[in-house]
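Read through the structure below, which is laid out as structure tokens, and then see the notes.
Coming up: subunit A.
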Amino acid sequence: MVTDFLKTCCADPMKLIGEWFVILPALVLLLAAAAAVVMRNLIHAALLLTLSFIALGIVFIALGAEFVGFVQLLVYVGAVAMVIVFSILLTKPDQLTKSRNLLSGFAPAAGVAVAFTALAALLGFIFSSPLAKKPMPAPASAPVAAIGEALMGDYVIALIVLGILLTAALVGAAVIAMEDKP
Partner candidate 1 sequence: MISSLESAPIDVLHWFLGLLGSFGVPAWILAIISALIIIGTIIGVFLSLFALTSVMERKILARVQNRYGPNRAGPFGLFQPIADGIKMITKEDLVPRTADWIVHFLAPVVMMVPALLVLAIIPYGRDMVPAELDAGILYFFAVGAGTEVAVFMAGWGSNNKYSVLGAMRAIAQMISYELPLVISAIVTAMISGSLSPSAIVSAQGGFAFGFVPQWFALTPWGFTAGLIFYICALAESNRSPFDLPEGESELVAGHLTEYSGFKYATFFMAEYVGMFAICGMFVTLFLGGWQAPLPFLDIIPSWCWFLGKVCFVAFTMIWVRATLPRLRIDHLLAFAWKFLLPMSFAAFLSAACWHYAGRGPLAWILSLAIVGIPYLLLGNAFTNRFSVSRRTYLFSE
Partner candidate 2 sequence: MIFPGSGILKGLAVTARNFAGSYVEKDRLTTEQYPEERPKLPEAARSFPFLVYDGDNPETGMRCVSCKICEKECPPQCIYIIQDRDEAGKAIKRPKVFDIDISVCMSCQICVEVCPFESIRMDQDYELSSFDRFGSLILDKPKLLKSNSYYHSIHPTEAAETDGRIEADRLKKEAAAAAKAAKAAAPSVVSASSSSSQQEGKP
């Protein structure tokens, strides 16, 4: 078994590496996300969430969309993770590890049940539809210039709206969170 594994590996090594390059970060992503969800200590949960963001970024890069991967790393790891961590610090610094912080009664079990029925349904559709069985086509890559052209070309309105939305969110978050000093 090992020998033919080696044979396939030597036959077209770059393809194999290319494939593993996607599966490995995806595994890390799933493990980190699972751990983040289950973790009792909030700070550990936030750090594992950051790890899952990084893994997601690497998956994007592996799939050829470098620009999006870097944007994901920059925005999520740099900013969103920090906002989450800061809000944890500001709200609940003392009783971090004590409470189980699960909903009272049987609500948590119900929530998890709902989630997994949805998962089962999704997987059912995925593995039944013919569309999804296509093999991976040639390694495509989205050059930054093309993305730039598209953004400035037919998606320019969306870009401007996104800008306005972000400024509004910035100002809104600041006003909400500001201490209402007299």
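The criterion applied here is as follows: contacts are C-beta pairs under 8 Å (C-beta built on N, C-alpha and C of every residue); 3 or more make two chains touch, one makes a residue touch a chain; residues count from 1.
With respect to how the candidates were assembled, all candidates are chains of the complex that A comes from, given by their letters.
No experiment lies behind these values; they were computed from the predicted model shown.
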Worksheet entry | Touch assignment for subunit A within the complex, options 1 or 2 | 1
Response to the item:
Per the touch rule, the subunit A residues reaching candidate 1 in their complex are 10, 13-14, 17, 41, 43-44, 47, 50, 54, 57, 66-67, 69-71, 73-74, 77-79, 81-82, 85-86, 89, 143-145
